[in-house]
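Of the protein chains in this complex, one is absent; all others appear in place.
Labels run A and B following the written order; every chain starts at residue 1.
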Amino acid sequence: MSTVLSLTDLAVELGPKTARRQVVRGVTLDLVAGQIQGLAGESGSGKTVTAMAVLGLLPGSATVSGSVRMGTTELTTLRKRELNRVRGRRIAMIFQDPSASLHPQLSIGAQLTDHVRHHLGMKRKEARGRAAELLDRVKVPDPESALNRYPHQFSGGQRQRIAIAMALACEPEVLLADEPTTALDVTVQAGILHLLRDLVDERNLAVLLVTHDLGVMSAVADDVAVMRHGRLVESGARRQMFTDPQHPYTRQLLEAMPDAQESEIL
Amino acid sequence: MSAQVSRMSRAADARVSRRSKRRLPAAWRSPLALVGIVIAGAWFLAAILAPWIAPYDPLAQGLPRLTPPGEYSVLGTDVLGRDALSRLLHGARVTIPLAGVLVVCAMVLGTIIGAVAGYIGGWVDEVLGRLTDLFMAFPTVILAMVIAAALGPSLYNAVLAGIVVTWPMYARVTRSLVMSLRSQNFVIASRLLGYSPWRSMGTDILPNVMGPVLVLASLEVGTAILLLTGLSFLGLGAQPPTAEWGSMISGAMQNIDAWWLGVFPGLAILTVVMAFNFIGDSLRDVLDPLSSAERQGAGSAVGPTTVNADEGDPSAAVPSEPTEQEAPR
Partner (left out) sequence: MSELLRVKDLVVRYGTMTAVDGLSMSIEPGEVLALVGESGCGKSSTARAVVGMERPAAGDVHFRDLPVPPLGLRRREKRFTAIQMVFQDPNSSLNPRKRVGDQIADGVRAARERNIESEEPGHWLESVGLEASMASRYPHQFSGGQRQRLAIARALAAKPDLIVADEPISALDASSQASVAAMMRRLCLDAGAGMLFISHDLSVVRLMADRVMVMYQGSVVESGATSQVWSDPVHPYTRALLAAIPHPDGRGVLPAAPAAESPQEWSSHVPEALNRHAAPGR
């Protein structure tokens, strides 16, 4: 078990000068290779902002304090160009809306090969082979022909698979996944969760999974942290969090799940 | 379209919170808005007070002819021995109110036509849409010239021509806003509660359309002034001896050496148009906080539309909290 990425006392302030607000307050988390760290919370809890802060994707007006450390590199103080090298190469991110990481007017092949060539300096032909391999790995049917198609020609689930392929193209050590299945139908979601779990095990990825869905959390996360009002209220191993939650808020969240309410109405 | 509407509802939110906070929103405190308000205010005052502050009767021809500024009068005299300053001040009484009338009439006409087209849709929309396109297909100024010339040169005909050429803009904006509002859930909910189309229009649609239309109108005041003075300059608007800026410049053309006769009315037009554009811009920022927030690279999330896409603090929904979004999408 090796820690790949550590957040220590991470705090983020956002908003205009007149109404500055602390959105993330003192979050400390470790991402471990081969494990999925879940980050749960309701909208407004600051979970997405936390993920964004890791990659330096917050607007320029944001103030980030505390530390985001990857090995010996401190990410919060990196200059833009150095940060760009880390983004995509060592840390990748997928979003709720896969279209956010796909260019609508470029073929899948062009995007994947560009990405691979840019970061890994591969030759065109080599890169194309690698792109097809990646698509095959994320189980996009018929990868060779998929390379020539455009994002809109795929279903939402396939697009998310492609976004994952893109994220994994450069063999990153860390994957940040922000509500990756929220916009998908449950039957499609199940497939993506399988894929995510398999990839983590096979590539020894460290994943930060941000989701409001405790069902999803329970299915794939190894450790779970619960956020509220910008703070971590509780964190620990999955089983313990679900079966023996300590914080009242965690309990409240779990009790609100439809599963917890055994047919009380009918 | 839906983005537009949610933006509008945000605009409405901004207005409400302004009322509840009784504090000027940031956009009104911007220097440009202030400059605009001061200049426009000064011209309004000049227009109202002209009979009292003007040193001479604008039509009286008693002074020495073509004297440069400072000799007999602050801004000199024209070829007929009239005081340029008095004419300039009285000119404000002509152009500014008429531009206002032009804008209000065009706005009312355009809004009605656009609202009818957008709400009823179908062939009515088709016909009104074609009509709007027809008017918009011609270059504004040339069409206005043709109409003014056909009606006969007079200031009132110039205003009429101005209305005829500018209403389509309001119609277009209103139509698209109404079309997107018409399918909004709250409009449908009211219809399901038995609102008649008139009532729906009056309480659900128009109040939510007025913001953007008023912004457009405020931006159009400057254009209207340019149009009226332009037509007068060409002899299609105000007729001599009326003290009107456009015709004053036109008169100055015959004595090009007497630079003061052209420059000062020109400056008057410039400052008024600029002032109204500044005001219009700021008004847009007030009514549409999103567009200004976007320019600064931050979003605003009063109304997140997708599930869990919003990471806005829940306190944003608590009464009179400012509503900035924390996470860029």
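One rule holds for everything that comes next: a contact is a pair of C-beta atoms (placed from the backbone, for glycine too) under 8 Å apart; a residue touches a chain by one contact, two chains touch by 3 or more.
Note that the coordinates shown come from a computational prediction; the quantities given were computed from them, not determined experimentally.
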| item | value |
| --- | --- |
| Interface partners of the hidden chain - shown chains only, full complex considered | A, B |
| Residue among B:T132, B:Q184 or B:N277 that touches the chain left out of view | B:Q184 |
| Contact partner of the left-out chain, one of B:A137, B:A150, B:L193 or B:I256 | B:L193 |
| Residue of A:L57, A:L78 or A:V188 touching the missing chain in the full complex | A:V188 |
| Footprint left on subunit B by the chain that the document does not show | 2, 5-6, 8-9, 12-13, 16-17, 120, 184-197, 203-204, 207-208, 302-305, 307-308, 314, 317-320, 323 |
| In subunit A, positions touching the absent partner | 42-43, 155-158, 185-191, 193-194, 197, 212-222, 238-243, 252-254, 256-261, 263-266 |
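Just so it is clear, only the chains that are shown with their structure count from here on.
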| item | value |
| --- | --- |
| Distance from the mean Cα position of subunit B to that of subunit A, given in whole angstrom | 48 |
